[in-house]
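Below is a structure I'd like to ask you about.
Removed from the display is one protein chain of the complex; every other protein chain stays in position.
This part shows chain A:
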Amino acid sequence: MSSTALYNDQGGAETAVEAGQESTSSTGAAFGLFSADFKKNEDLKEMLESNKESHKLEAMKRIVGLIAKGKNASELFPAVVKNVASKNIELKKLVYVYLVRYAEEQQDLALLSISTFQRALKDPNQFIRASALRVLSSIRVPIIVPIMMLAIKEASTDLSPYVRKTSAHAIQKLYSLDPDQKEQLIEVIEKLLKDKSTLVAGSVVMAFEEVCPDRIDLIHKNYRKLCNLLVDVEEWGQVVIISMLTRYARTQFINPWKEDGLDENNETAFYDSDSERNQTEAKPYIMDPDHRLLLRNTKPLLQSRNTAVVMSVAQLYWHLAPKHEVSVVTKSLVRLLRSHREVQFIVLQNIATMSIQRKGMFEPFMKSFYVRSTDPTNIKTLKLEILTNLANEANISTILREFQTYVKSQDKEFAAATIQAIGRCATNISEVADTCLNGLVQLLSNRDETVVAESVVVIKKLLQTQPSQHSEIIKHMAKLFDNITVPMARASILWLIGEYCEKVPKIAPDVLRKMAKTFTTEEDIVKLQTVNLAAKLYLTNSKQTKLLTQYILNLGKYDQNYDIRDRTRFIRQLIVPSEKSSALNKYARRILLASKPAPVLESAFKDRDRYQLGTLSHSLNIKATGYQELCDWPTIAPDASVRNVEIIEPVNEWVPKAGKSKQRKSEKFYSDEEEDRDEAGSESSSTEDSSSSSSEESDKSSSASEKTSSESEANSIDLFALLCSQVTTSSFSPVKTYDLLHHMSAKGLAAKYHFPRQPCLYQPCMVAVQVILTNCSDHNLEEIHIGDRIPASLNIHCFNTIERLEPGAAVTVSMGIDFSDSTQAANFQLCTKSDKFNVSIQPVVGELLTPSTMTEEDFCMEQRLKLAQGTVVPVGSYCCFYQLY
């Protein structure tokens, strides 16, 4: 206790010391061990309290080292938590690490740090906001649930997609801390599901899966968007989204598998019900376009480098695609077999399940499952399993030849598994049953006990399933008997002869005679079976074998081994009728010669298909906690229109001028454009990348141009001309306003901007931008102007300095920015008298372009030209009918 006392003295009056001390001393036996730690931690504490940053940093590093090793550093909590507000980011990060680890144990002290996080949640830097939310939500202290809830709600509407992503993660953490918040959290999830950023999609679906996987209705409106975003989502998010969409699709679409069955059933229904409603399920089966969309958009992910993504696409195809399309996943799955051992293991398990139902899928790749002597045993056995599943009349000879090599393997466990596999092939393919049986019989002379034992077991099974052939093989085995030395095999043969002694009435007594001769020199296990054989023969053929049996029973009576003596005594009582013998005697025949049930030879993976492929449950063949059952296809497709997303567009208001009949078309066109624009917006830095799909875009735009051309034919009002004329009138309200500066982060100065879509007055190469400045603080803001630009070469036409902005007042100013025809953000400073704020304007491609009229021919010409040149202008398709400013 001396060291505790010492610690107490120096530790002063802090309450936490008591807590720390208690927890340590309560560990009892380990106490002596920890005393050294105490001294060490004391100097860490001193370092933490020093004024030098470097000392603190050094101390924190050592503390995190302790945590990593799993040592207890909780008594340092008070000293550490003081540094939570440190300016040094490196130090701060380490303090966060510490807090997350120990906050749960030291709840009261952890609360001291909360205000720091609350402040950081309002920081202008998105990374600081995100990391504050991350740590705050990781502190598992129930008292702060309301604070967390508030923070999550706020962050879910944050401008930065990164912060929104973090809020999606925080939802799960809060849910596991306090499940009562479920309803409120679902609201946040619902909001975040609508998010169009690829960054958020994966995380929010993860939150959905964890909090409310059964609220499938939340997905409807976002289904198409998720399908379309999928390719650009980060790989981990892809896995989660794909598995969620698999479940979703199983509830929403009709079964694509039973094509024939459906035809017949629908024949009548088709005629007498109104045809419009029935169209989707009418014959022949027509796949829901949304179902097709999912299949189409997941297919390219088979080429992912991430094995989990490939597997999840494979299971999606397995569970959702029409039967004839499933085989597209085969190649990719086989490719995964080149990966790490653990990956191979899981993939092989899944292939094993698949190959039972669909041999054809993997048969062309049979050789990829050939076993190498360097494979670990569990991989070998799985490959063997698959090869056995794939065996059919055509390839059996190849497979058996391959098996011959495996049987000789030095890995005896694997050799034994091969023998079982041969047995299965023999039962499944009757043509080769004889060959297999002969091969197995030959193996009986193998020197390895496992091989022989396994062969005998398999032969035994085969004989039990094919009763007709008994006598020949048993005779053969009896012949071999003299040459076989392995006791296990000898014993097994004796059992077989005994079991089927009625089929080989001549041989059996002879074998028994031989055994009687060598009985004393045999191994124990053989002796036991000899006694068994004798007993069985005594019951069936007592005339010939009575004396032999009695001789053997006498030998057994005086054997050195008590097991044999016991068995002999038991058998004698059972079979030889005597005065003393019990009632059991009557039943001797029924006991010894009861027909034994034939063992079943089937794949261990036969019933695994009840679990969704690629899941933990499938891998373990046990229903894991939290496993979501994949439900059956609905018989009647639920309403598909729930997935329709109506787009509310300001442009709609003036579209009717172009003719009511065309409204739908133009709406469609604008929705396309809007979608693209939003995509470009979320892919912040460069649409040059536009990894999404240049071809798809050109598709869209070409179809769009078709529509517009037809439109212009119809009303001779060109849409773009219309747009052009509309935008120049001041009454037109812009499509979208973007936040430039949030008042929380800029001491009350809020700035929003939008693109008025007017030719810039200052210079032709500039894009006009209107900025609305609002004073949300309670004091006057003075001298609002534009400061430094980054890069300095950035060409901006500034607005005149605003001398004073009253509280609550707002002013709109216009400025011009030369984006140099790129989507690179323009970064500059917005300054007031006392402060400078870094802001950035991210142009959307659409805002950089000016509309121009073009006939369809010209458009196609232009497009072809661009393609022929091979220039990479992913936005080229736009350029074709817009021209750059």
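Note that a residue touches a chain if its C-beta (ideal position, glycine included) is under 8 Å from a C-beta of that chain, and two chains touch if they have at least 3 such contacts; residues count from 1.
One rule holds for everything that comes next: contacts and distances are computed from a predicted model.
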Key: Name under which UniProt lists the unshown chain, selected from "SKP1-like protein 1A", "Ubiquilin-4", "SERTA domain-containing protein" or "Adaptor related protein complex 3 subunit mu 1"   = "Adaptor related protein complex 3 subunit mu 1"
Query = Which residue from A:N378, A:Q550, A:S745 or A:S777 sits in contact with the chain not drawn here?
reply = A:N378
Ask   = Considering the whole complex, which of A:Q107, A:N228, A:N306 or A:N795 touches the chain not shown?
value = A:N306
Task = Check each of A:E342, A:E472, A:E806 or A:D835 against the chain that is not shown and name the one that touches it.
result = A:E342
Inquiry  = Of the residues A:S203, A:N222 or A:S492, I need the one that contacts the missing chain.
reply    = A:S203
Key: Touch list for chain A against the chain that is not drawn   = 57, 61, 64-65, 67-70, 88-90, 93-94, 97, 100-101, 104, 125-128, 134, 137-138, 140, 160-162, 166, 169, 172-173, 176, 198-199, 203, 206, 231-232, 234-236, 239, 243, 300, 303-308, 310-312, 331-332, 334-335, 338, 340-343, 345-347, 364-365, 367-368, 370, 372-374, 376-378, 402, 405, 408-410, 446-448, 614-617, 619-620, 622, 624-628, 682-686, 688-689, 691-696, 872
